[in-house]
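Could you have a look at this structure, given as structure tokens, before my questions?
One protein chain is absent from this view; the other protein chains keep their places.
To keep things simple, chains are lettered A, B, C and D as they appear, and every chain counts its residues starting from 1.
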Amino acid sequence: MKVDRRSFLGLGLGAVAGISVSPVILKLTDDSSIWTQNWPWTPVPVDGEVSYVSSVCSLCPGSCGISVRKIDDRPVKVEGLDEYPINDGGACLHGISILQYLYDPARIKTPLKKKGDKFEEISWDDAVSMVAKKLSDIRSAKTPEKLACIIDKDQGSVSGLFKRLMKSFGSTNLYTMPSFESYLELTAAALHGKGTTIGFDLENSDFVLSFGAGVIEGWGSPVSCFKANASRKERGAKLYQIEPRLSNTAANADKWVPIKPGTEADLALGMAAVILKKNLFDAAAAAKFKGGFNKLAATLQNDYSLSKTSEITGIKETDIEETATLFAKAKMPVAVFGKGRGDGSQSLKELIAVHSLNCLVGSINRKGGAFIQPVKNYLEFPEESMDDAAKEGIAKPKFGQYVHDLFEKVNVSSQPAVEALFVYQSNPCYALHDTKTIKQAFGKIPFVVSFSSFMDETAGEADIILPVHTFIERLEDIPSGAGLAKMVVGLSKPVVKPLFNTKHPGDILLLIAKALGGSIGKNFEWASYDKCLETVAGSIWKSLSKSGHAILAKGVPEAPPEVDMTFLAGNPASVQSNGDGDLMLIPIDNMRLPSSAPAAAPFSIKTVSDEVLKGKDTVVEINPKTAGSLKNYDYVTLTTPVGTAKVMINLNDGMMPGVIGMVKGLGHTFDNKYVSNKGVNINDLIGPVIEPGSGVDAAFGIKVKISRA
Amino acid sequence: MFPFNFEWVWDMAHVIFFGGFWYAISILGAGLTYCILKAAYDTFKGGGESHHHH
Amino acid sequence: MSKVEHKSESGSEESTGECAAGDTKDDKGLGLGVIFFILAFVICFLSGTLLFPKLLYSKKEQPFNFDHKLHVEQTSDCESCHALREDGSFNGIPKLAKCMECHSETPLGETKDEAVFAEMYVAKEKEVPWYVYSRQPDCVFFSHAAHTKTKGMDCVTCHGPIGTSTTLKPYEENRITGYSRDIWGQNIWGIKKHSWDRMKMDDCAECHKKETGHQGYCFQCHK
Amino acid sequence: MDSALIPEGAKRCAFPKFALGIAIVGAVVLWGVYAMGLIWWKGLNQTNMNDNYGFALWIWADLAVIAVGGGAFFTGLLKYIFKVDELKNIINFAVIIGFICYSSALLILAIDIGQPLRGWFIFWHANVHSMLTEVAFCLSCYFAVLTIEFIPNILENRQANKVPFFHHLAHNMHGVMAVFAATGAFLSFFHQGSLGGVAGVMYGRPFAVREGLLIWPWTFFLFTWSAAAFGPCFTLLVTKITEAVTGKKLVKDNVVHLLAKISGWMITTYIIAKIIDTIYWATVTVPGLGLDIDHFYSNNAFYGYWILFTEIIICGVIPGLLLIMKSTRENPTLRLLAIILGVIGVCLNRWVMVLQIMAIPVMSFDTWALYIPSWQEVATTVLPVAYGIILIAVTYRYLPVFPQEKELNAVQPVTETE
Partner (left out) sequence: MNKNDKKAHKFGMVIDLDKCTGCGSCMVSCMSENNVPFKEDESNKKDSITWMRVYKLTNGKSFPETEIVYLPRPCQHCGGKGDHGHSPCVSVCPATATDYGYDTGIVSQIYTRCFGCRYCMGACPYHARYFNWWDPKWPEGMEKYLSPDVSPRMRGVVEKCSFCYHRYQAAKDKAYYDGREDIEENEYQTACTTACPAGAIVFGDLYNPAHRVHEIVKPDPHPASINSTVVGKSRNPNVFRLLERLGTNPKVYYLSEREWVRKAGDNYLAGEWDKIKNHHGSESHG
């Protein structure tokens, strides 16, 4: 039998024909396309039963109520909590992104110890005993003041526990990062006495005079402000926005009054002069002023005439007069301060000057005005027992009032001024001005302990990292601040079981205290943080645990407090900016970018416009007139006394000529490809300017030179 | 494409469109079949002849 | 050149018969070609029809056997275990907690399967990783409430008489698509005899067309 | 070494020379295939297309090759239906060019779609209201027609033709070619048109949208007309190039003149229609949507009135006039200029109807979007060109493509160096 080509051909053709009439081709065609519809590398979310857990967000001081949708045990969506007293269902983009923080690749999953340039994993036992050992050594050396601590905020039980540890230890060197709350308290302290704070009743005011406050840019409690702003038109209320740049707030306002950067205090004083001159002030309120009101009035008439104010601020005389008059004549006016988000550096003179307008027109503790009330200490910690070392330590003076004083002290001392530093949930290496010097100070501190959930710039500088649960993995009381008219404490709840080998910050402090023993251990004898909170929350615990929040104060406070005009009557000098460049670089607060810890979530970064961030470059805003021959998206080099940066420019008619605006919140350097290595951190370019008289870092910007790059 | 497909509806658009399509397909199919069959027939009829008609 | 000539003839299916029948010259080569053709045709057709499905689908045994009949006798309906939730969604295969409502700590029967259930899952508080015969792909949204509650449809219409079965058949998974074989149907040609034999979109559309007069819009069943 | 395959009496270059040429062009093909592989494997992120530019370089190439491939259907129509017999001397080549163009177009479509394995959905789940569905159906059917038209020529290869069945098949196919050609013309009319319709029905895009007849916008008819008009130009151009490369005259002048004349009249009539269409669009359609024609040709770095002028006047009116006037038509240089301009013109038209549409902002706050293709796009766009060169080389070498070749080249055997 001869098997030739024909046979093979027959074989081949037969095979083809046989397969063709079988279901193989039909099925494979169908299945291959179905395969593309179910690619194994495209995730398939697991279905399950839907449930909702309510909690409180503590990403920012806004303290909104949130509702977390879960599928079985998985949280899948975060939304604003309906009927929550602060945000009533609304939510900001960062709050909605919370789950991206939870699953952030930059999460620290277990305690870490610095070895050389890298971190190695250690157990909690080892980590805590290393910290305890270091602290014991400091105490043995009788220098308890050499333990310093930086916390994110002043209020709440976790801050309370840090304060308690520091006090029991014998150190006064506890600092909070600058925040809007701290400025509110400073301002209130200067005018109305220590221990008070200010809230603004925006939702009822009929005339909001904002000195650069980014009412819809994340200022105060953002969602609450968005709501108040949205209701403004329905209520017929007005918003006048004074700032050098057409911010979103300015764009949304009834009137935008561009002003030379850094002259806001002068404008406020100039307006006060108009109000006094035209007799538009509230006589009953003014009668209660003390501390040199007459002297102030005289100064205002001399130094803040309309023409002078106009010259300083660059605003037309008529505009100043008209705005001041409208403000004073409004029924329920309120002047608000705190440029941008209000948490950046601010001049106390400016804040006081603006707030004195509220005092002048009688808007204190009046509906739609500014509410002055005592800072509510709603927690009842038992009295600390203090050993001798603690008592001695406590008697020693603090390095300074503000966190920059701490770093200044560390940097100027040849011997370590600080032996050990605790940093809790804040990122000074990123968020403070002139980050170079901050990092330098960190280098000089022998033992830095970071209590952080994320590997950020500061955690990267630490010797030990004690990773804490993110706030949706833990129980905590969240007091509202942020200039809200009402005072609410919310309860943040563990929405999901902790994903990693992390601990509650309160529990870590309990462990450290226990390891230290003695009177310190005795001061922390709670079984757990959760138990501690239940105990110290005392009277409000019932409400907290039941409804998720407790209202400490709402409505108009009674009896306006005293007003002390001493600070302004001394006619303090205004803050001047550093440098000799011919342009002014000012920071921009953008709602879509958090300016401090934690950094933006990938979703937030995604929403950032290409007029702010393009590729890996920061885009700065500049008026076309200032830009001259430069074109949109040209590269330029910015040079300030503190640093230089290569950026792109965006020609923006909404920017005052002579001013360059750079967004805050970019330029992170930690390891997260979705968030980091994008753009420039403006704090690398701006140095602190200490305001005489108040001691705060009041740098509002810096002189800058610009050249084509 | 076929009446048993999910998207198929017996409306004018379908009838016109697929009418044209199947019409063209049938002509092509019929023409091709004719040519092949005729060629096969010619081959057997003509045996090994290799004359040219054109 | 006759070799080439005949080769070309067997090249098309239509001419094969004619060619074979008209082949009076007793060309061995051609005959062999035809035989090979038929042989290959039959082998390939049969393997495409019979062997191919066996290769295409992998068989997986369920974690242990579940006797639907027995359970239905106890509960008298499907809804006791496969129920709508209060939000209108469908719970699918019940979770361990649901089983434990009846099974509690002490075993109810003495079968080997219940022992496996108790040891492997109840004791370890682990959910049973059942393979779901009727699992639709991720892109499908199906409202049980609309069908069973509002329209009062029977489970059997789509799922077949599972309630009367005493054993679980092996789960067959399409190696390419990852689909359960019950979606395409057991018949490789896709021919169905019962309404529950297949679960492709066309089957949904067929019923929708009949019941509602319209096959529905995409989003009715897709997400 | 391959002399047995070379048509009788035809002189071809030595095989090594031929192989070298093929290898060089083959390298380009491999480059294109590599890029194609990357795109299939990694997805369309290998291109520089984006959400503004969903249609980009190779879709322009796709439309352009289909347009210039229109010579096949139109020549076929003239030859088989209108019995313009002289065209039999160029029809084979027109069909080969058409085959190359259409197979390239189909290949580009297979690369272009985001989910190639689902490509058959366009047939199976067809939405008959979509112009693209019409394109897909007619395009693939017409490609089948081209294949059918091409087969007899293949079967006329010296070796293949020795097989009686092939010989008869080729003969019979010639016999019913008119039926195929008619079907092809019908299909081609619709797919060329629906390619125009693709743009014309986009009523969200004022630059593209056109009113028209029934479901077909004017661009439907303009596309068909322009493909019929400029397609022969491309056939003539490729013939000219082939003649230049082979150093032989392959088609008699009278055939060339005839096709050029037909093309000239088609171009002229087309361009009149196009001008009317443009004027109506610019003065009625667009102002009705609140837009001034300036909107489409200003405020950007590339698209100015020059493109409109070039397309219509330089590459439309001029070649049209050059080809209808006997004196210019029969002047080889001017004729060549005219057909080159014509080919550029129709390609430019397709560019405008694909890429300019995408670039133009529609919302008042939108901005112009310009686009630069990636190397992968360029490579896959060059791929069909290289493949076409190879196919032409191979068919020219082994098939009796040009019936007049022998006659034209027998008279001067001395000068033959090929």
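Everything below uses one rule, namely that a contact is a pair of C-beta atoms (placed from the backbone, for glycine too) under 8 Å apart; a residue touches a chain by one contact, two chains touch by 3 or more.
Not measured: the values here are computed from a predicted model.
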{"item": "Displayed partners of the chain not shown (whole complex)", "value": "A, C, D"}
{"item": "Residue among D:Leu291, D:Ile307, D:Leu321 or D:Ile390 that touches the chain left out of view", "value": "D:Leu291"}
{"item": "Identified contact with the non-displayed chain, of A:Asp125, A:Glu562, A:Asp582 or A:Asp610", "value": "A:Asp610"}
{"item": "Touch with the omitted chain, as defined above, among D:Asp112, D:Asp277 or D:Glu311", "value": "D:Asp112"}
{"item": "Option touching the unshown chain, where A:Leu13, A:Leu174, A:Met656 or A:Val704 are the choices", "value": "A:Met656"}
{"item": "On chain D, residues whose C-beta touches the chain left out of the figure", "value": "43-45, 49-55, 112-116, 118-119, 121-122, 125-127, 129-133, 136, 198, 201-206, 287-292, 295, 357-358, 362-366, 369"}
{"item": "Hidden partner interface residues of chain C, rising order", "value": "84, 86-89, 137-139, 141, 143, 145-146, 149-150, 214, 217-220, 222-223"}
{"item": "Residues from chain A at the interface with the omitted partner, ascending", "value": "36-37, 39, 41-48, 69, 71, 74-80, 87, 89-93, 96-97, 99-100, 102-105, 216, 222-223, 226-227, 229-230, 233, 246, 248, 251-252, 256, 258, 499, 591-592, 602-611, 613-616, 623-625, 653-657, 673-674, 678"}
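Methods note: only the chains that are shown with their structure count from here on.
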{"item": "Between chain A and chain B, centroid-to-centroid distance (C-alpha), Å", "value": "74"}
{"item": "Intercentroid distance (Cα basis), chain C paired with chain A, Å", "value": "56"}
{"item": "Separation of chain A from chain D, taking each centre as the mean of its C-alpha atoms, in whole Å", "value": "62"}
{"item": "In chain C, residues with contacts to at least two other chains", "value": "1, 5, 9"}
{"item": "Junction residues of chain A - those touching two or more other chains", "value": "32, 35, 37"}
{"item": "Residue ranges of chain D touching chain A (in the complex, touch as defined)", "value": "115, 117-118, 120-121"}
{"item": "Residues of chain B touching chain C in the complex", "value": "4, 6, 33, 36-37, 40, 43-44, 48"}
{"item": "Chain B partner contacts - residues on chain D that touch it in the complex", "value": "123-129, 133-134, 137, 141, 144-145, 148, 162, 164-169, 171-176, 179-180, 183, 186-187, 190"}
